[in-house]
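This report refers to the structure that appears directly beneath it.
Rather than the whole complex, this shows some of its chains in their spots.
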């Protein structure tokens, strides 16, 4: 089978590099075109990543893939779309607002940027959680008169939280969620990212905009289709988002009110048995979407972030919460730059392909 | 004025060393007698802290104080109490159970151990929060037929939480507290303490026994005197306690239900204006018991732990919480080995002295 050719906006940034890495060995997709800002246009990806001192600024795992290294970067709004089936967007939110609609006229655009996440006709899809929300895509196309569409992936903290909550919301109902996140420094990117001077022997109790995003996006992902629109889930979500001295892997400490009494073994079973048949066998799917830990010292970001190739969410410390009605406490760990970023976007692209949403 | 002579149990451990450090320059107390385990008895403190390779195992700030270095260690149950006004106890909980009652027959014993914290006739006092609970001391003396008494200081995480909550409980009432703590490695001591292999690029979402201690002790400290007993505060306290890669300074992210609606400026004012006249001028008292931060990036443990010489609790990120009735969110930072340990115990000793509870 020949692979589908895909384009990538923002290929030189840390998020873009993760797409380059994730695409290098993908069985269905082939990176065929890359775009970046004016500073890099006209250079090969390798040249653009090489600094004035000769050092290669490659921050994703392993080595810069040889095939991608030779691709020549175009300007971000000048990608040649002929023959492409899909655009991945790894640009910042501001340029995304201009660039993504441009390409969505003709092609699916799967984006790591937050620009369109809160628009009513833009679903926010985690393939293993709410694939049915794809039903909003035709509405979006109709609204915007476009052949393509924009599908953003959620914020990386939302991703971990929504996956941990979904089986509970389905089985027991969900009324209230109080999250304290302890987020990895990779989530802040690299330019400038988190300075060692700020986080060594320290933590920072604030990440601008994050708490609002997590509250809003979690409600949308767990929401229900209603006509062609999404009605946000009834649960109130409240967060305190902090940054800690961890390289990769976000951790969330959750206090929740379920909709009914739930015995801990039933909670455990609901989490451990969670499946989503439509996507369970996609190339990027792990053996289990959720791994439940009984060892109270787990999950830990360094030990558990790579579970399922970074696609499994690890959940532990299940306890009843005496301070909330039908209260439950748990801790989750999710790989913010795999399930929460490029690999998560590839999983979404795989879902789109099996649904016939990608041009051949 | 000549200083009161005090003894110290467990002088060689990390908690004991912090007492040695804190006492070195104290205006009212003088360290006159030190005790430790069999391995150290008969040696001077300096000898006992010097390992076989000649290295000095001194872990508190600055240098080992010269006067203390020369004191000869006795066995923990053989401290000569003649002429002492007070015993500080820095031993583990298990030996504390035997040793502290022994000395409490004749002397006040102020302890960092948890052994007696939950006994009904043992108050748990933070001088700036509940000095009135000292009224339980005569009850304890009567119950136990002792001239002295045992006063434990609370767990270090409880200390930060209770100080941050007290002004709110007083002003607005308090119904529910949900705490996620991010605790420093110094809280685990040094033998073995937290291994670098376990915490570097990581966090650990569990500290054995901690969540139960914080819930129980917070209720007791915020509780009311009722006859000679303490009735725990009505608020339900629920915790998830985690360990992070921070050397000193515990951080707490709190979600709380107050007893009534409270505007954020009033919350801020209640915290910032908190005073406790009886103890505000004691030698170990800082200028302010609580420092309120408006910068959303604060408080941070590395930047704020030393506020007020480690005796000020820093509070910030005041926000309404939409998920709880009369909900409030905040973050606090407290120095776990100063306000939460030796210096906190010295503050308590100062209160005892002004109340006339110490033999001259």
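The chains carry the letters A and B, assigned in the order they are written, with residues numbered from 1 in each.
As a convention for this text, a residue touches a chain if its C-beta (ideal position, glycine included) is under 8 Å from a C-beta of that chain, and two chains touch if they have at least 3 such contacts.
Note that the structure is predicted; figures quoted are calculated from it, not measured.
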Worksheet item: Given 2 chains in view, how many copies does the entire assembly contain?
Response: 4
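To be clear about the criterion, only the chains that are shown with their structure count from here on.
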Worksheet item: Tell me, which parts of subunit A touch subunit B in their complex?
Response: 176-178, 180, 182, 200-206, 208, 215, 236-238, 240, 242, 244-247, 251, 253, 255, 296-303, 316-317, 321-324, 327, 329, 331
